[in-house]
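Shown here: the complex without one of its protein chains, the others still in place.
And then chain A:
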Amino acid sequence: MSLVSKMESKSSATSPSERRLHKELLALIKEPPPGVKVDVDSVGKNLQEWKINIDGVEGTLYEGEHFQLLFKFNNKYPFDSPEVTFIGSNIPVHPHVYSNGHICLSILTDDWSPALSVQSVCLSISSMLSSCREKKRPPDNTLYVKTCNKNPKKTKWWYHDDTV
C-alpha cells in the first residue's frame, strides 16, 4: 500500500489539525508547485514534522542550489504558525537567513494567518530567495546564532526591511 493511499484511508477520526495536515500533504504530493518537493519518508514517520526540499529558482542567485526546510507543527495548527527553519548542509546565504537556519520572515510569526499553508510558506520563502540581489548573511548573524533560542518563534523579530 502506498503512503498516499494509506493516508487517504486513515484520514478519519483524527483532530482538525491532523485532518488539515493530511489534506495539505496529499495536495503537495499530488500537485507540487515547481521546485518544491516534500520528503514523503520523513512525514510518514511523524505527521508533525515535514522535511521539504526546495530548489533555487533559475535565473536567480540561487540557481542550481538545493535547500531543505524543516516544518514543525503543533496541535493548534493552523491557528498557530508552523516553526520553519532551513536544515542540512546548505543553508542559503541571504540577508534574512541566519547561518543556523532561522528565517526572518513576518508571516512565520506576527503576520501568520490560518489561510496560509505549507505550500504558500514555501512559495514565500522561495520568492524571498529569488528577489535577493547580494548573497550575504544578516549583519547580526554571529551574535544572534550564539544567543538565540533553538525555536525561532521565540525570537522577537524586528521586521524592518521588505526589499528582499
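We adopt the following convention: contacts are C-beta pairs under 8 Å (C-beta built on N, C-alpha and C of every residue); 3 or more make two chains touch, one makes a residue touch a chain; residues count from 1.
Here is the rule we use: contacts and distances are computed from a predicted model.
Q: Name the chain not shown, per its UniProt record: "Protein farnesyltransferase subunit beta", "Trafficking protein particle complex subunit", "CP12 domain-containing protein" or "RING-type domain-containing protein"?
A: "RING-type domain-containing protein"
Q: Looking at the whole complex, which of A:Thr14, A:Asn75, A:Ser113 or A:Ser131 touches the chain that is not displayed?
A: Answer from the full complex: A:Ser113 touches the omitted chain.
Q: For chain A, which residues reach the chain that was dropped from this view?
A: 16, 19-20, 23-24, 78-81, 109, 111-115, 153
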